[in-house]
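What you see is the complex with one protein chain gone and the rest in place.
Presenting subunit A:
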Amino acid sequence: MTAQAVDPAPGAPAPDAPVEHRTVETVSSKAPVILAVLTGLLALLLVAAHHPGDVRFALGSSHDFFEIPVIVVPGPVVAWGGVVVMAALTAVAFVLTSALRRHVPAWVTVPFAVVGLVAFLAWAGAGSPRDLSITGLISGAIALSIPIVYGALGGVIGERAGVVNIAIEAQLLLAAFTSALVGSITRSPWAGLVAAMLAGVLVALVLGVFAITYRVNQVIVGVVLNVLVIGITSFLYSQLLVPNAQALNTTPRFPRVGIPLLERIPVIGPAVFNQTVVVYLMFVVTAAVWFGLYRTRWGLRVRAVGEHPKAADTVGIKVNATRYRALLMAGAVAGIGGAFYTVVSIGQFGREMTAGAGFIALAAVIFGKWDPLRAAFAGLLFGFASNLQSILSVVGAPVPSQFMLMLPYVITLLAVAGLVGRSRGPAASGVAYEKE
């Protein structure tokens, strides 16, 4: 080693400049390929299952400020027209990525999705004597998205604090059960809602004890919790609720509350502004979680312990206490989602009635890139897919019902696998914090 003193070098650039490497644009051609495949599939469907007749799109309801008449169009014509537009947009996407080396912009993908949806509906609803109610489609989508959105918000909070919550399904299910039971006993949906939140907190607490305090693998704890809650609720359901269905499993539900004036806006009015209080609360909670995470001291600390717990520790933040608080709060949020099944939707508990919504919520967390607004939007999308299935069975679409039941899950899979792109979760999510 030599040991000359270093002369202060004149003219050296400020070392503040970041190490910038030259970049070349790498554009994946995945997006246009997906668009092409979807277009092809729809065309194939139209050929293979030709389905003549008119389709009746109902856009309004008698309640609106003004009435929009039912639009009656020939189904195959609209469907094929849609395919042509989709093919054109796909071609545009190919040109953009290969020739101009640009990413596929939203002004291609969004119209593609809308046109594709209309074309699909035109095909499915052709020849049906019933109206295909767009308002009903949106309204039902919002209702069905409730558990997914709340579950996803709970998942976002937990993961932002560094705890992976696979047990959202368990939280939803136990909350559904508890709210049915408490709602039936007290005859109050509000009491049922509070009980549901507590049930979500209880599951979160068990998860926290194992994942945070005892540093057990978080994925395993979550999976075990899911199975455990299925077991417990199924057992109690058959032993307790079924024999006493009148007393213990018949809860009053939240009524729909219309917001004056707003509910009379055509199409979206009845869909968005004539819902139960749990739906309005969903919008409030979504905004609150966003504000809390990004604009408050609480959120800064939660994100810090989820990204770099040791850094948080070295500035005096109690990492595990922060994680517990966030996880329990997330449990309460997910619990509201579970209450949907009983005190909003059907007024009674059924065995395994959440049917995997917690896992769809987990997908929404990732699809939403751990951001509350995006995750809530993803939840709405998945809710839409669920509702599409029920609407299509109502109009009598020529698809076997089993295939229709798969639709929400297929859409979830496509969305998460194909459209998310590169996303990066909180760095310390799933890693227990241990002081040396």
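Everything that follows uses one rule, which is that contacts are C-beta pairs under 8 Å (C-beta built on N, C-alpha and C of every residue); 3 or more make two chains touch, one makes a residue touch a chain; residues count from 1.
Just so we're on the same page, contacts and distances are computed from a predicted model.
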Protein that the absent chain corresponds to, by UniProt name, given "1,2-phenylacetyl-CoA epoxidase subunit B", "Heme ABC transporter ATP-binding protein", "Aspartyl/glutamyl-tRNA(Asn/Gln) amidotransferase subunit B" or "GntR family transcriptional regulator": "Heme ABC transporter ATP-binding protein"
Residues of subunit A (touch criterion as defined above) contacting the omitted chain: 1-9, 11-26, 295-298, 300-301, 303-304, 307-308, 310-318, 422, 427, 435-436
